[in-house]
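Missing here: one protein chain of the complex. Every other protein chain is in place.
Let's look at subunit A:
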Amino acid sequence: MADTLIDATTPRQARPDARAPELSWRESTTGYLFLAPWLIGFFGLTLGPALVSLYLSFTDYDLLSNPRWVGAANYVRIATSDPKFSAAMRVTFLYVALAVPLKLAFALLVAMMLNRGLRGLPLYRAIFYLPSLIGASVAVSVLWRQLFAGDGLLNQALKLVGIHGPSWISNPDTALYTLVALSVWQFGSPMIIFLAGLRQIPKDVYEAAEIDGASRNQQFWRITLPLLTPVVFFNVVVQTIDAFKAFTPAFIISGGTGGPIDSTLFYTLYLYQEAFAYFRMGYASALAWVLVVIIAAFTALSFLSSRYWVHYDG
């Protein structure tokens, strides 16, 4: 044990030819010990509960009595006779379809503006990133309510130009779009990644294009975008997963109801209601696993399609 500790504290020469099977059990034990905090977290807090949730998804469980095995009944109900499931799916897919492209387009736009060699770039970068740090918080959702309420800031501004706006957050026709706007506003993290990607594109490509007489527009479509596709791909995958999992904004803005008329009933919110408002833990677990499958399917789809549009060569 003492040796192990010495090993761990003594910097080792890097062995470029080292292969995993050659590690002694002592060495691997050390490795696992260093991994332990993460492993305990993964098995205890992620994998364990996930497996229990998988089991519960085949039961009827209201927390107070013991879970009762019902076979695939929960999944059958989801697939065949749950109108709220379809409502939640509609809302969620609309949200993902709007929020992800808009947010990425906006992030790319800002990244390109910042990439033009601005003075004080670090400051701007920090300012634009700020909404992403606080965007998912309760406070911002509350702020959003204030902005888009009937007598909120937006309508007071509209009043100055003579427009009488509706109560955006409490109207079933517009409530979801305020949530899309909230998501677009948090463009910071994809923006930073785009910015890094833009910096990777060699300047001489642009210079050559300019000499050949390519317009700015052509340069964007023929050079910038194709060379940026690996970054776009990464952002699409990450943001799509995030959008499917969005919860806090809808929960705060609708007060947990998903209203008005289920217009902000995100899938995760519906899942939450079934679990913690109506105590149908078994059904909620089944809903959660369906969401896992949906997200996995979308991610797989992104990866499969990537060979047709993502260019990894410079």
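Quick notes
By our rule, a contact is a pair of C-beta atoms (placed from the backbone, for glycine too) under 8 Å apart; a residue touches a chain by one contact, two chains touch by 3 or more; residues count from 1.
Here, contacts and distances are computed from a predicted model.
Per its UniProt entry, the chain excluded from the display bears the name "Carbohydrate ABC transporter substrate-binding protein", taken from "Carbohydrate ABC transporter substrate-binding protein", "Rod shape-determining protein MreD", "Oxidoreductase" or "Urease accessory protein UreD".
Only one of the listed residues, A:Leu158, A:Ala277 or A:Ala300, touches the absent chain: A:Ala277.
The chain omitted from view is touched by exactly one of A:Thr59, A:Thr92 or A:Ser170, namely A:Ser170. Of the listed positions A:Ala208, A:Ile261 or A:Ala300, the one in contact with the omitted chain in the full complex is A:Ile261. Interface with the hidden chain, as seen from subunit A, comprises residues 1-2, 5-6, 9-10, 62-65, 149-151, 166-167, 169-172, 254-257, 259-262, 273, 276-279.
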